Structure formats: structure tokens, C-alpha cells
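Shown next, in C-alpha cells, is the structure this report addresses.
The other protein chains are all here in position, but one chain of the complex has been omitted.
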Amino acid sequence: MMRSAPARGPGAGLVRFARRNPELTLGLVLMAVLVLFAFAGPLVWDIDTADPLSASPSRPPSLAHPFGTDSQGRDLLAAAMVGTWLTIKVGLIAGGIGVAVGALLGFLGAYYGGWLDSAIVGVVDVGLTIPALLFLVVFGSAFREGLDTTTIALMIGTLAWLSPTRQIRAQALVMRQAGYVFLAQLNGAGGLRIVLSEMMPNLMPYLMASFVLAISQAILAAVGLDALGLGPMDEPTLGMTIYWMLANSAFIRGYWWWVMTPIAVLVVLFVALYLVSIGLDVIANPRLRRRLGT
Amino acid sequence: MRKAVEVAQRVRQAVVVDDYTVRLDLTRPDPRYIYLHPTSYYAFGLFWEPEHVWKDVPDKANFNFYDPAKSWPLTTSAWQVVRAAPNEVILDRRDDWWGAKSGFRPLPSPERIICVPAAFDRDKVAQMMVANDIDLSADIQDPHLLLEIMRRNPKVTSFSGNRPPVGNIDWWPLSLFFNGLDPQWNDVRVKRAIGFAMNAQQITEFSSGGMNEVNVTPYPAFPPLKPYLDAMKPIAAKYKVGAFDLAESARLMTEAGYAKDSHGFWAKGGKTVGGAMHSFPLLNQVGPVVQQQLRRGGFDVTFFATQDSRRIMMNGECPLILAGHNGSSIFDPLATLDWYHSKNQTPIGRPTFLFARFANKDYDAAVDQVAALRPGDPRIMEHVLAAMEIWYANMPEIPFQQWYHRVPLNTTYWTNWPTEENAYSPPGVNFESTPVWVAHNIKPVA
Partner (left out) sequence: MMHRARLLAIGRRLLMLLLVVWAAATLNFALPRFAARNPVEERLAQMASQTGGVPQGMEEMVKAYEARFGLDQSWGRQYLRYLGDIARLDLGYSIANYPGRVADQIRTALPWTIGLLGVSTVLAFLIGSMLGAAATLARAPRLLQLAMPVFIVLSAVPFYLLGLILVYFLAFRWSWFPIGGGRSVAASDALSWNAVRDILYHALLPGLSIVLASVGAWALGMRGMMITVQGEDYVTFAEAKGLQPRRIFLGYEMRNAVLPQLTALALSLGRLASGAVLVEMIFSYPGIGSLLFNAIKLSDYFAIYGCVLIMVLTIAIAMMAMELLYPLLDPRVRSQS
């Protein structure tokens, strides 16, 4: 289609990709910026200053502290870097568990059907009806000595597989009828082999989309838990920054930098994840590529 | 009901002498009993209930005594509860109040008092104050917030007006308590080292913008206690309580046989010093600051203020507690001294609010002498000093800060609130036990 343009290797390929899939590209770019912020940031900025008592309290942004400081003397730029990484970590762990378990159960249920499938569907339906945050709140308030980020991630992981299971199972059901599966069966391939080598690769875009969605929901849950005060007191996750900001009446006291920092990072994070998931949807369902209004 | 055991222990019998007199016979001599149960004194005091209503109630624990048609709850107050719902309580003035008719007190001005819950939301309270939706609220605690409210609504004032501390002293001075029954605190050098690692000035700067006064005694700084506190300060200075000196802290720890491990924490035999420091969510501003200071000093301390924390603190299931002193002395030094009497050293697993779990025979002897004397007796001073000498030598806790009530008073519609110049509600307003008294005194703005 672009035969008139000289094929110039990866550069031209990337541009083509970007033009055909603007959402995915923008989303990935934003994610890259955040990841860079979280990983490369500490190389240029002292993240020990994310601890309390690192600076004068409640100072507006300045050269020394570009995002200002909070009322306990944390440098908010450093706290944002640490918090971004912690928040992404929760998303990856919980989302990863969610998709891994979800894919497994979704495939098994779709392929084997019967009582296994009914059982899986039953559990998923029941589980999805109970609002995740409430469950986590009951869970979280039952634990002694508070929680740390990894524990929260695992806790969210126990619920994160419900939605992916349903989504992946739906897609797998469709695929089960596909021709190549039938052919593989004719050729005598066993169930598990078919699942792994035939269906899985074709479901890749859906799996990715599920993964991204699971990450997004996990982060939402984690931030919600932290904001309610059930998060780790000594880790500056983005949700905890929101909690401290609320608890210290930052709005009324006019500490806009303390309010904006976690909200801005979270908005960028959620938008990036959203765009990536839309982009993946388009890859999975090419018809959506038409007339992209955005 | 919670005080039933206490009353049973202290009071032998209650005798009606005549229509206007009741005599309480105590089980042992106690010149201070009047402040414990019979009167509303700070947060102490019991509510007197009408016997003729309660004696016929079959299940007293389940009886909520609320029935507006029958004018229940029956009280001697100038106001009557006309509505009690989860979102509001309304009290209407009884124009036929016995107190006004008998000349006891003039009929108070407020005809209707409406109480609205906003317990956990200081921001809502602040906004309602600024919008003149409310006249009085609960303690705001954060001086910056109160100053901001006063800035946006100049009609709002505090007990001390616009001047620091923008409130009044409370009976809850803060300390870092050592669990007296935890063996890691057996060596007093370790406790002093922790004290030297704490920078009380920095704590108050970060948690209250410097408006909370630094404290080196376990006492609240109420004016009647001043002579005793002044006499104690030299003893505190002798032991350098309140000094921030990391070098001295390190010296003491090394002397006690500790060495810094790979994480930079003091350790002996593989075990670090410190542990869980539990507190109330109320101290969320102070806790992380203290934690950071102690960690920098090499102590492996983690701050917790979860829902389980209160129970853990009361049962002594943690080595460090960050809290204030409930039931402190207000004008007589005995109440605070009694905290550290060995009779109050509660075993681990049984609840108490006297967190220090301290015991020392000589200390007990000195305190017993104080208890035998009437409040105000000049002989009390020497025993107090003797007790405090032992106290400072053993460091059951590190005191660091006074605590304040910061209650916003809205003068848009009402005036004659209690203030420093007009302190009719001494020693200050804690508004947990004084709101009705204040309601008797405020006048509408002309």
C-alpha cells in the first residue's frame, strides 16, 4: 500500500505502525515515559528524599524540590518516583496472577466443557458479584499490623483472576469451533497440546488486552485501599500519598502541589493503560480500526 | 456500667440524708474522690440516672432510654432531647427548667441545639465553619487548618485567639512509652540512647509547625502545676532529657554492648533494638517523623496505627507505644505520679491505658506519701521531687510534646465563648465534657 515510499527499515515501519494504531502508540509512549520516570529517575534524583524529614515541610515547588514537599518533609518528586514503581509493581503482580490463572481456567473451561466448565463459570459469576473493594476492605481490616505492598498485591491477585477468566473463556469458546482446532483434533493432537500450541497464539491479543485491563483494575483497587488508609504507612505509594494529602487537609491549606502530584501521575498511568487496551482491542478486532474518532 | 467495678471498690454505700443531700461513704480515705466519680471533671465523672425509671427495666444493658413522647432521656438539663437520629441530635430548651425557676442559673440563651456528626472529616468541619453552617465543632487538632479557617472566616476564633498555640493545653501530653515488661528495655542506657536520637524540636516543627510546646516531663503544662514542673526541670536537665545528641546516643549503645549491623541498625546477638511502635491514628502526623528519627539513630522501629493497634497497646503486646497520658494531673501532681505506681503494672495480655507498666519500690513509697496528703499541702513537693528523681533515673518513657485542644469558635451568631481572657471553663475547653456548660454561657450576637 505504501509502495511509493522507500522502504527504510525500522523507522518507516514504526511510523506506519503509529499511523495505523495511534492509540496503542500513544499509550505505549506514555507507559514508557512513566517507566523511565520510575527507573531512570532514581539515577538522577536522590530517592532517599522520599523518606520523611528530608526537607522542610509543606514547601511549594522550587528548584531544589520540583514537586514541592509534603507536611512530613518528603520530597514529592522522589516520592512520586518510588510510588510509581510501587504502584506499577502491584499492577504487574496482581495483573500477572490474574491473567495467568484466568487464562488457565478460561481455556480449561472452554475446551473441556462439562461440569468443570459449569463449576468455573459458577465460581466466577459469584465472585464477580461481590464488589472487589469491599471484599478487600474486609480482608484488609482483618489483618494485624497493617499491610505492605507485596501483600496487597497478592491479596488483589486472589480476586484478579475472575474477570480475565470470563473474558478469555468467551474468546476461547469461539475459537474452539474454529477450523484449525478441528483439524488438529483430526490429526490426533491431545487437548492440552491443542490449547497450548493452537489456541494460545491466536488468543495473544486478547490475553494482552486482558492483562492490561487486569493491571488497570488492580492499580485502581490498590490505590483505593491505600486512600482509605488501609495501605502501608511507610511506603510512599501513590495511594498513600493521596491518603496523607487528604488527612492533612491539603486542599484547604492550599497545597496544590501535594494534591496534583499523585493525581497527575495516576491520570497519566490510567490513560496510558486505557489507550494500550483500546489499541490491543483494535488489533484483536480489526473492524474497530475504521473511523477512529479520536 | 464500665465503671461499676471501680465504684464498687471505692464506695461502701450511698446514704440519702434528706431531700437535698446524699452522703457517699468511701472504703478508704481519699481526699481526691470528689474528682473521680461524683462530678463532671475533665473526662471523668459518672452520669446520674433517675432510679425510678431504671429500677423497673428488665434488661438494663439493652435499654436505650430514648422516647421523645415521654421526654426520655430524663435529665436535669435545661435542654430536652427531641430527636436522636444517626445524622442529627436535636435538643430544645425547656422554658420551664427548674434551674431558672429556682434561681439556680438564668435560663440559657440557645433555644435549640443541633448536633451533626462529622467525626472523621476535619475538612468538612472546616468548610462548614467557613460557610457559617456551624457555630462550634470538635477538636480540629491541626493548627494550620485552624489558622486557615480563621483566615477565610475572620469571625472564627480559638481559645487563644490568633496567637499560638491557637487552642488550649490538653491533659494528653505525648511520650514515647517503653513497655516496662519487655526485657529489651532492662538496660536504661538503651532507653536514654533512644531519647538522644529523638529531636523533639523537629517533631513539633513537622507535626504542628512548632506550635506544640516541647515537654520534658510527663505532665501537661496546666498553670496550677507550674510550681511542681519548675522544680522538676532541673532533674530533667541533669539527665539531659529532651536533648538531641546522636553522638551521645551512639556512645551509650556501644557502651551497652551493641554494634551496628549491615543495615545500620544497632544489634546484639543478631537482634535489633526497637520493634513495632503502635499508636492511635490521631498521631499519624507524629508517628512517621519519630520513626524516621529513630531509624536514623539506628533503631529498627516501625510505626503502626491500625484498628488493631489500640488493643495491642492496651495489652502490652508491643515494645513501644506513642501516645498521650489519659487521666493526667490537672492541679494536683498525684494523678500523673500514680501512673507509674507498681499497682498499675498490668501483666501483658491484660488491658490498661497506663502503658509504661513501670514498677519500682522506692518510687511507690514516695507516691504513697503524696496520696496520703491533701491536695495543696506544701509537704507534697518534697515527695514529688523524690519520686521524679527515681522516675528520671529509670526513664519509663521519653516525653516530648504537649497536646492541645484546638476548637474553632464561631462568633458570627454567638459570643461569650471561653477564651484566655474569659476563661470561665478552666483549665481550658476540651469540649468533650464542657459543651453544655459553654451552652449555658454563650449569648447571641446583638
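All chains are identified by letter, namely A and B, in their written order; residue positions are counted from 1 within each chain.
Assume a residue touches a chain if its C-beta (ideal position, glycine included) is under 8 Å from a C-beta of that chain, and two chains touch if they have at least 3 such contacts.
Everything numeric in this text was worked out from a predicted model, so none of it was measured.
Across A:P42, A:P61 or A:G224, the single residue that touches the chain missing here is A:G224. In the complete complex, the residue from A:V15, A:V35, A:L133 or A:L154 that touches the missing chain is A:L133. The omitted chain makes contact with chain B at the following residues, 1-6, 9, 43-44, 61-64, 85-88, 90, 114, 116, 118-121, 124, 127-128, 130-131, 133-134, 307-308, 310-311, 314, 325-327, 344, 346, 350-354, 432.
Across the interface with the omitted chain, chain A contributes residues 122, 125-135, 137-139, 141-144, 220, 223-224, 227-228, 242, 246, 251-252, 259, 263, 266-267, 270-271, 273-275, 278, 281, 285, 287-288, 290-291, 293-294.
As a working rule, only the chains that are shown with their structure count from here on.
Averaged C-alpha coordinates give centres for chain A and chain B that are 45 Å from one another.
Within the complex formed with chain B, the chain A residues making contact are 51-53, 57-58, 71-73, 141, 144-146, 229, 233-234, 244, 246-249, 251-254. The touching residues of chain B, when paired with chain A in their complex, are 122-123, 126-127, 142, 144-145, 148-149, 202, 205-206, 209, 276, 281, 284-285, 287-289, 291-293, 296, 302-308, 312.
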